[in-house]
Structures are given as C-alpha cells and as structure tokens.
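Here the complex is missing one protein chain, while the rest keep their positions.
As written, the chain order gives the labels A and B, with residue 1 at the start of each chain.
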Amino acid sequence: MKSGSRWYRFGIQVAAVVLALVFTSIILLIAKAQPLEAYKNILVGSFSSIEAITNVIVVWIPLLLASAGALVTFTAGLWNIGIEGQITLGAISTTLVLRLLQHSDVSPAIIIFLAVLSGFIGGALWAALAGALKTYGGVNEIFGGLGLNFVATAMTIWLIFGPWKRPGIGSMSGTEPFANTLWLPTIPGLRLSWWSLLIGILALVLVYVLLSNTHFGLKLKAVGKNRKAASVFGIPTSNFMMSAFLICGGLAGLAGALQVLAVYHRLIPSISSGYGYLGLMVGMLINYQAIWAAPVAFFFAALNFGSIQLPIVMKLDSSLSGVLQGALVLFVLMMDGVRKRFEKKA
Amino acid sequence: MKVELRSIHKYFGPVHANNNISLTILPGTIQGIVGENGAGKSTLMKILSGFIQADEGEILLDDQVITIHSPSDALKRGIGMLHQDPLDFPPMKVIDNLLIGQEGGLFPNKRKVAADIKKLANQFGFSIDTEAYVEGLTVGERQQLEIIRLLWMGARILILDEPTTGISASQKEKLFETLTRLASEGMIVIFVSHKLEEIETLCHRAAVFRGGLLVGEAIQPYHTDDLVRLMFGKPMELGSRLGCHSEENVVEIHNLEIEDPRLHIRDVDLDVKAGEVIGLAGMEGSGQRLFLRALGGLLATTGRTKLLVKGHDLTHEPYSSYLKTGVAYVPADRMEEGLIPGLTLKEHFILTGDTKKLFIDQEESLHRTKVKISEFNIKGRPDSYVEELSGGNQQRALLALLNEPLSLVLLEHPSRGLDLESTIWLWEKLKERCKTGTAVIFISSDLEQILHYSDRILVFFGGKVSKPMLAAETNVDQLGQLIGGKGFVN
Partner (left out) sequence: MKKNVIWRTIVVFMLASMLVSACAPAATPAPTAEPAKPAEPTKAAEPAAAEPTKAPEPTKAEAAAPTAAGEFTFGIVMVGPYNDHGWSEASYLAGQYVEKMVPGTKMIYIDKVNSADRPGTTGDQLAEELVSKGAKLIVFNSDDFKDASVEFKKNNPTIPVLHISGDLAWKDGKNYKEMEGYSNLMSQMEYGEMIGGCAAALTTQTGKIGYVGPLINDETRRFANATYLGAKHCWETYAKKDPKDLKMKVTWIGFWFNIPGVTADPSTVSDDFLNSGHDVLISALDTMEALVQTKKAVDGGKKAWAVAYDYKDACNEAPDVCLGVRYFNWGPGYVKAVKAVMDGSFKSYWEWAAPDWKDINNPDTSAMGFNKGKGLSEENAKNLDAFIGELAGGLNLWTGPIKWQDGTDFLKDGEKATDQQIWYQPQLLEGIEGLSVAP
C-alpha cells in the first residue's frame, strides 16, 4: 500500500507534466509552430554547450534565492508576492553602496562584501514593510506586496533617470556600469561566478535545514498551518511572520545584489527580471518541499534561458516558457486535487 | 417518504467503517442512531446525505433505488444533513449564507428570504438575526441557523449529527419540540447522538452501532442497560466527583471586568483552590467563554481587574507569562485553536517541549511522543497528522500536550463530541492533575457533567455571574432556573 501509493503519486506527477506539455503544444499548434521542434530548441539552447549550461546556472542562482525565500514565507502561511520588489530593493541597496565606495580607497573585496550585505539588508527591510503592513496594518501581504513592487520599480526608474543618471545621458539601459574590479569574478570565458553559485546553494541549504530541523522552522510551520492554535501554543505569531518576511526579503535582496554584482554590473529598470514571481511558482510546484527547490528551479531556469532560441530560430515569442511554466504549476496542482479526491473515494 | 438502506459497506483504507448496514426508516419517525465515537454513525449519515459514496449497497427512497452524488443532490431529494461542524462561510452575513444555497435568480429577493427565515425561526423559538455575521455566532447559534436553512430549503428527511452539543438546555428543549413536530407532520428525523438520555427522550426507534456494525435496534420504551450493553459491550458508569481540592489558593480573581461588544462582565471575585474543579454553566454566549479566555490570558481584561495565579500578578501580562505560570487553555474547537492541522503528533510534542535550542532533537522528541501516545492511549502514530485522528483521539492528544506541572487548566467543552467512555477517561486524567494541585475550570453545556464533576459552579447569564455554588448542594432544576436568568439579584 505504502510503496504502491508512492509510485501512484509519482505517476500522477508525470501525468501532470505530460498534460502541461500537451497544453503548451496545443498553444504552439495554434500559433502554427511545431511543438517538438520548439522543445528541442529549448533543450539545445540550454544544454548544448558549457556556455549554455553556465548561462542557465546564472539564471538558476537568483531563482534559487527567490524560491528559498518563498519557501520560508510559504511555511509561515504567507504569500510574499513582494519578492520581486525585494529583489529590486536589494539591487538598489547594492548599487548605493557601490556608488558610495567605488572611488574610495576601500579594497574592492570589502566593497563587494559590503554591497552584498547591503543588498541583503535592503531586501529584508523592504519585506519588513510588507510584513508590517500585514502584521500590524492588517493589509493582505499580496496587496501590500504588489503595491510595494510597483513602488520599487518606480524607485528604480527614478534613480536611473534622476539622481543616478549617467552623465549627459538618460537611458533605459541603466546606470553607468561599475569598474571591472567591482564585478564578482567569473569563471574565465563564462558568465558564471563561483561566488554567486556558492551564495545561492548555501542559501537553499540553510533554508532547508532551518525549515526541517530547527525549532524556529517548526514554529514557523505551526504559524503557517494554524495561526490561532499557534498562538495558543505560546508562539508569538507576529514575530514569526515578521521573521519570515525578513528572511525571505533578505534572500531576495541577495538575488538583487548578485544581479548587480555578477550579471548586469549596474542598476537596470527590470533588475528583478521576474524571478520573484517565478520563485513563487517554483515554491508552489514543489509543494513547499525545500528539497525539490534546486532541481525545479534549475528546470525553470533552463526553460527561461532555452526559450530565447524560439524567437531566434522559430520566430516565436519567448514568453512560451512562461506559458509552459504556468501550465506546469496549474496541472500539478490540478492533478494533486484529482489525486486527493480519488484517494478520498478509494 | 420512506428511506431504506441495504447492505451498505464503506472502507477507509483498512478501516471497515460501515459493515453491511441495513436499515429502514418509515415516514413520521424520529430514528435515533447511537454508538460511541468511530462506530460508523457519521459515515453512514454522510453516505445518505451525499458527502461520500458507499462502496457497496443501495439506498432506496420510497422503494426507488437512487444514487446520491453530492449534498446538493441529496437536498434536491429532500435529504438535508446538519453537521457537527456546520459548514458555512463565517465572514459573511447570515442572509448571504442562506442565499448561497439557493438556486436560481441572479438577484435574490433578500427581504423575502429574511422574512421567511424569521418566520421559520420563530416557529421553533430560535432567534436568528439575518444581518449578523456568521463568525460572530456561537456554535449553538450556527447549528440553529443550519437547521433553519435545511428546512427552508425543503428538507423532508433531516439528519442531525450530535445536534445538542454546544446548545443550551432551553435551546435543546425547543429543538426536541421542533423535531417532534416535524415528525408528526410526516417527516423523517434521523438523530445521531451518543447521549442515551436524549435518544430515550426523543426517538421512536434507535439503532445502535459499534465498530462499523449495526449491532441492534430498539424501540420505545427503552431499557437503558440494554442499550449501554449494545454500545459498549458492557455497562458503564460515570466516575466519581474528583473532590481533591486543598485550602491553598491557586487563582485569585478580584474585580474582574471584561468588555465585549455584546457583553459586559464586571466585578467578579473568585478564589480557586489547588485541585479544585469549577464548572461554568450558562447558555452559549452568556459570557462564560470570555471569562475562561480572560483567565487564560487570551483576552484582555479592563477596569480594576486583578488576576493572580500562584501569587503572580498576571493582570496585564502577555499570554506567554500565563504559560510560564502554568496556565493552560484547551479550546473547544480542536482543529481551529487547539491543534495544528498539517503537523504531526510528534511535531506537536516538539512544540510543547523545550524549544530554546536551535536544532530539534529528533530522537528525544520521538521517544517522548511515543511515551505520551501510549500513556494517553492515543490511536495514532508519531507521524500521524492530527487531522487524521478521530475527535476523541484529538481530545486525548490535547490533554497529552498539556505541560506538567500546571497551576490551572481551562477547558472549553472538554467532552464535546466524546462518547461516554472517552468522557469518563478524560475526567480520570483530569483527576490525576487535580491530585497534583492543578485547578480545573471548564465550560460545559452538559449540566449533568457539571454537577457531577465540579466542586463549585458558576452560572452565567447575559454577562452576569452567579455566586459560586457548591455542586453537591445543587440540582439540575436550580441550575436550569439560573441559566434561564431567574434568580440573579443584580
């Protein structure tokens, strides 16, 4: 019975993936494109060379951070849709530190360290705002988060076109790039930085341990599952919700910091690149099990990066990857519901 | 309308919840269904009302074999079920809850519906405010609402699952009156209960369930001993009064005052001795719950209130101070406030253990959980999710989760949903606590229980609180008078 149901569950998941592919294929066919060719192009685009794979990893890292953060807030029963803005604020804070110190005598390593730290703090504080709105203001974190996302975006644009504009220029491409010394060093010839990778993996491992093996994590889970009962158990629920926001925001802020330090080397308007939303989707897809975050986020990253082939090779819009990702989450949820219904009857 | 169930089988995994049940109910009958928790009563009722489907067997309505796919399907055929946990939408108004169940009409005629409901409610002496929000209602009021709703939607066969838990004696009386009248009008009432007394008073016939089997049927007049033997396989008796209090004060309450939008409790003075048991009686919503929550630190008091537990002034302290001083609160709504669905038993025990360290000691907590499970006879494994446990086992788990030692245990309706055996067991456990000096204060709508187990009793009426009465010198009638508001001086 036990092992049987495990295979059964696995089968259900596979069915969900197949359905998502079928769904996406239908959309492709409607767009008069060959689904198999599209999937092949995505695969080839993601895995055909060491460059491609490392490029996927470059996308994977911020996604990993966002997913790990999302897991923490999910555990506390919170939909921190503001991750996007928290990434942005992390990026802004990082840029601020870099701008303040770039012409100083401080050694680049220290500047970079401070910048990463500042990114963490910036993201955490921005999340704290959403958290305070939720915990003390009674504003649903989804609405608060969305609002703050907009504010973060507006702030970025204002900074880029205003106080931080490039001399004589006001361009959507962003602020003046930082000197090479302030870039996180990458593997020669590739875009991937070991440092970023280390931070990303470390963050996920920490979140995994935190959620699965600490009293803090269990209390967070209790708060997420039943806030009323948790407070009867003597858990200060507001504090725990705030902590979840802070941790999630901090991780998101790290993602923003790495986007500035290792990817764009400056502040750009959409520095968060939608990773916040994508991270939430990863969180839902894995049903909040931290252990699956790494592979699923990697898969999403590969889809994101590989889909760039579509406009180049097939003149298709690359937002197809978004369709596939969304369909995956929907079908997995749906099949999960079907399974539960089925099990109830059985 | 006649209902016939033929050879119904239902399995939940390895559990054979209904084993070859056959039962015929004629029109105009109040059919009692008795049995202890987990005997299969609710399962059968859920099958009849369309919430779940039988694995085998047939349902016949007026000799026609029918298939019931869903509750709304059942309701269309005139079968309406009232649940232990009323299913409604708490953050909405009563009237809107009613309209949700109504078919057709994009723009429902609210006024007419409200009038209909009021009329129905008046018939049965229920007072229902259609503009009130459901979340503000007590369990009793919600059940009344649900009964009215089912009748209003045209139910001809009314299934009531433990309907008297949580409602007052007078509400119960009205309910029984109502049900009798409905039956006399030719309707079928199926009355599920584990309270023999109620079955004996109300029901024309009774079917007794045990372990998934229909073990016997009886008709009026009943022989209680026979029923008990059928239910438990042996006769049962309530335990004795705990009677283990000392002279030492554990709790001192001075000038207790609580402000609530609906009630105002003031000037309550009470000393509670170590080991003493105090029962709080009163109709739902008379203030006893507010009182209990205030003592537990879950509700702020106002005015000149002074609250001391074991000599510590806890008056304006946070809830955590109450916990530290050994005050424990056991809510009635186990799945809402008491336990955390989605967490396992073991995780619950971790939470109530020492959580100061960063990492969880998995082995220690597993061991502790196993010990508690066997000590409290909980039917579950350390990795069972609490929502998978039956009501009685959830209550056992709640008790098992209480820390030791405690100064004061506060319980809301501790025996709600429990069968007699579980109730007796529960009080045995509480007795052990009392012996170590823990005071117990509990709310119950079961007057017998209050009289039986309490040392002293407080009666609440509309926020007023009676003087403490010695249970040994009080009887049901006196209590009933007070609960009804007679005899309050101020």
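Some points to look at:
The rule we apply is simple: a contact is a pair of C-beta atoms (placed from the backbone, for glycine too) under 8 Å apart; a residue touches a chain by one contact, two chains touch by 3 or more.
As the structure is a computational prediction, the values presented were derived from the model and not from experiment.
Put simply, the hidden chain is in touch with A once you look at the whole complex.
Across A:V18, A:V106, A:A154 or A:L198, the single residue that touches the chain missing here is A:A154. Among the residues A:N55, A:T75, A:S193 or A:N226, only A:N55 touches the chain that is left out of the figure. Chain A meets the missing chain through residues 45, 48-49, 51-52, 55, 59, 62, 79, 81, 84, 88, 142, 153-154, 156-158, 161, 165, 168-174, 177, 189, 191, 263-264, 266, 268-275, 277-278, 280-281, 284, 304-305, 308-309, 311-313, 317-319, 322-323, 325-326, 329-330, 333-334, 336-337, 340.
By our rule, only the chains that are shown with their structure count from here on.
Residues 13, 52-53, 298, 319-320, 323, 329, 331, 335-343, 347, 350-352, 355-360, 362 of chain B are the ones that touch chain A when the two sit in their complex. Chain A contributes residues 1, 213-216, 218-219, 221-222, 224-226, 228-236, 344-345 to its touches with chain B in the complex.
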